[in-house]
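Missing here is one protein chain; the remaining ones are kept as they sit in the complex.
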Amino acid sequence: MKTLNFEDLTQLRKKAHAELNVRELSYAATSEESCGLAVGTEHIQLLCCGGTGCKASNSAKIVDNLKAAIEAEGIADKVDVIVTGCFGFCEKGPIVKVMPDNTFYTQVKPEDAEEIVKEHVIGGRKVERLLYVDPKTQHTVSDSKHMDFYRKQLRVALRNCGFIDPENIEEYIARDGYAALANALQNQTPEEVIEVIKQSGLRGRGGAGFPTGMKWGFARNYQAENKYVVCNADEGDPGAFMDRSIMEGDPHSVLEAMAICAYCIGANKGLIYIRAEYPLAVHRLRIAIEQAREYGLIGKCVLGSDFNFDVEIRYGAGAFVCGEETALIHSMEGKRGEPTLKPPFPAESGYNGYPTNVNNVETLANVPIILTKGAEWFASIGTEKSKGTKVFALAGKINNVGLIEVPMGTTLREIIYDIGGGVKNGKKFKAVQTGGPSGGCLTEKHLDIPIDYDSLTAAGSMMGSGGMIVMDEDDCMVSVAKFYLEFTVSESCGKCTPCRIGNKRLLEILTRITEGKGTMEDLDTLKTLAATIKDTALCGLGQTSPNPVLSTIDNFYDEYVEHVKQHKCRSKQCKALLTYSINPEKCKGCGACKRGCPADAILGDLRKPHVINPFKCIRCGMCQSRCHFDAIVVI
Amino acid sequence: MAKEMKLACNVVEQVEAICDKFGNKPGELINVLHEAQNLHGYLPEEMQRIIARKLGIPASRVYGVVTFYSFFTMTPKGRHPISVCLGTACYVRGSEKLLEEIKRTLNIEVGQTTPDGKFSLDCLRCVGACGLAPVVTIGDRVYGRLQPKDIKTILDEVED
Partner (left out) sequence: MITITIDRHEVVVPANMTILDAAKVVNVEIPTLCHINLEGTCLKSNPASCRLCVVEVEGNRNLVPACATKCRPGMVVHTSSPRVLRARKTVAELILSDHPNDCLTCPKCSDCELQRLVRRLNCRNIPFKDGERMERKKEITPAITRDMSKCIYCRRCESVCNDVQSVGALGAVGRGFGTIVGTAFGKTLGDTNCTYCGQCVAVCPVGALTERDYAEELIADITNPDKVVIAQTAPAVRYALGEEFGLKPGTSVTGKMVTALKDMGFDYVFDTDFGADMTIMEEGYEILDRLKKFLAGDKTVKLPIMTSCCPAWVNFYEHEFPDLLDYPSSAKSPGQMFGAVAKTYWADKMGIPRDKLVVVSIMPCLAKKYECGRPEFKVDGNPDVDYSISTRELAALIRRSNISFDSLPDSDFDTPMGESTGAAAIFGTTGGVMEAALRTVYEVYTGKTLPHIDLDQVRGLDGVREATIDLDGFPLKVCVVHTLSNARMIMNKLRAGELDYHVVEVMACPGGCIGGAGQPYHHGDGTVLRARQRAAYAEDAGKQLRKSHENPDIQRLYQEFLGEPLHGKAHELLHTSYSDKSIK
């Protein structure tokens, strides 16, 4: 294929758009009727999620089976099976969508494929048992637009995820892909593009929320023979998978944005720093880079202009601190990923000493659409200081685990109760953790805050990259703080004293408290030491690492005091504070617990109530999970 | 740790070829280590020395990088590497208990390999299948929504 020029791209878009039309139309208007070859539909497309989550549930096999069934029915010329990126509703995955009637099948199994093809694709009858059931009304809902999970979402960064085939560049082009780049190269100066980004109010989605346009402006102002554009895809928050989903579902949006950024700052080299633990994202990025190169959308003389830009992939190797931009740069240079002091900022001296602009994946994914739809459109979404939308990985004790995107300013309550469907198993909401190891735990009283960068920071947490973990009454907040600190301690690069030793000491104190050995003085020490670490640590990781501790002390002080004074963990998570016993009324003497006990702590004869020797018991909870009669009592 | 084995000639050549492929540039160290580990499963001392020599950097720097990044390992992995997700989503849904159960069942600690070389045990942070939390991966296969009592079954299922 010959590389495209501006005119070719426009032509190709028209052609590709026509092919994608069946999906575009169905997205626009959903019909209550079913489509089906038997009822006169001419062309049907089946979209199947090929994100990591659904793949883990065997979605590849579903695709195979769908294709086989279509082949067997001899309808391959009328029906396409398209593997897309993540639909977001991971809780109900794997998901198969039927177009053009926009039917949304949930928790599909490979053996369901034949039925979908026979019943729906051919017969035009929806497979009722695979439809989503609204937990509130108990009615089935056949399309996503009418699901609470999707109703309050606004998919901007995720606009193509779950819609296009990420391995097919023409589908991206059909969705106005590379139009922003073409327009910039043809009609805009770099300064003009930067101005649009500034006007849009886009802020960095990686955590700190620095204005993106301003960052580009800095990098543009430094003169050097080489400059670099870096995409930070080292998503390391435990429990966050926003960036990965974008790269898996819409890799070209990232590439296009990098090319635009390069044009703006005067770079001709792009680097994507990605976790090696993301094989699927790497695979899709590689394909995207190859295709973009083949089409002349990156490489020498992009679209026939005099702009050169190429992209390389660099691998992370499992170090959370490499999400910090200076550490990331050192890692790309083949060194230990240790942060260095800023200034100098990467815009002045970054990769190999050259001016470097680092943006995170989600930030970049917003860029092309801002340029095609305009700064005013983007700035009309969100709050005064935080424009646009934010993607969150909603997880934990929540009914609808998944990847969501909402306008800035949406409240936590809307996210948790409307989109997330409330707390799992009818338990009581306790806290929601945002911002990962750098963030904090927010409570009931924070639920109505419109979330944006500044309100979350004011509430003692932070936006972070978008992890959002819901916790219920069974979660011990001291243990949660300890969990995050364990993470920070193991991920600290070890360079500066406060983070290397200070966080270790914080963790030791927390451990003492969860073992019932803490003192009230420890609680004061936690606070003062945490404050010093925030004040003196070298990089963003260290400076924010005490946040989970501070926010849980602030919001759940009673729980800390309970651990210290009463040696009690109300959520029954702190093993050392628990006592296991057997309720003789309920015990049937079946012996299941006794056989499962790894510590030989359970005594008793068959068919007679058993007892636990508290001195031998290691509080592993094995007996409880083995007991069929709910006879194990934990206090 | 097992006695350091001498690398086979062809492995040495392949590692050298990897270094050559990246132009023997010190800046490519992490890429080289990734490929070398893909090739051999782990990064023994001898291999790191070869890489240091080829890239013209001190062995201490290679070792410093290998010990910094958790992805790199100097011990051979099992034929079926097990990873327990300790991401927050999995953590709040009880992945720690799964880890304990695996440790107990296989009688190994995190970072170790069973004496027969069948399993090795590691932790990771988020496979991105949070909808299936808690999650354990064995080789390429992802097991979701597990409880401690399921562990024995899934381990027994794994065939060499």
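In this document, chain identifiers A and B correspond to the written order of the chains, with residue numbering beginning at 1 in each.
In this section, a residue touches a chain if its C-beta (ideal position, glycine included) is under 8 Å from a C-beta of that chain, and two chains touch if they have at least 3 such contacts.
Here the structure is a predicted model, which is why all the values come from computation and not from measurement.
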Options B:Glu16, B:Glu45 or B:Asp150, residue touching the unrepresented chain: B:Glu45
Residue among B:Val62, B:Leu121 or B:Leu146 touching the omitted chain: B:Val62
Residue among A:Val96, A:Leu538 or A:Cys597 that touches the chain left out of view: A:Leu538
Hidden-chain contact residue, picked from the options A:Ala259, A:Val489 or A:Ile582: A:Val489
Absent chain, residues of chain B that touch it: 45, 48-49, 52, 57-64, 67-68, 70
Interface with the undisplayed chain - residues on chain A: 319, 336, 338, 340-341, 343, 489-498, 500-502, 504-505, 508, 525, 528-529, 532, 534-538, 543
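Simple rule for what comes next: only the chains that are shown with their structure count from here on.
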Distance between chain centroids, defined by C-alpha means - chain A, chain B (Å): 24
Complex contact set, residues of chain A against chain B: 51-53, 55-57, 90-93, 236-241, 244-245, 276-278, 314-320, 331-337, 352, 393, 395-397, 401-402, 433, 436, 467, 469, 471, 475, 480, 483-484, 487, 493, 598, 620-622, 625-626
Footprint of chain A on chain B - complex, ascending: 25-31, 33-34, 61, 64-65, 68-72, 86-93, 97, 100-101, 104, 124-133, 135, 142, 144, 147-149
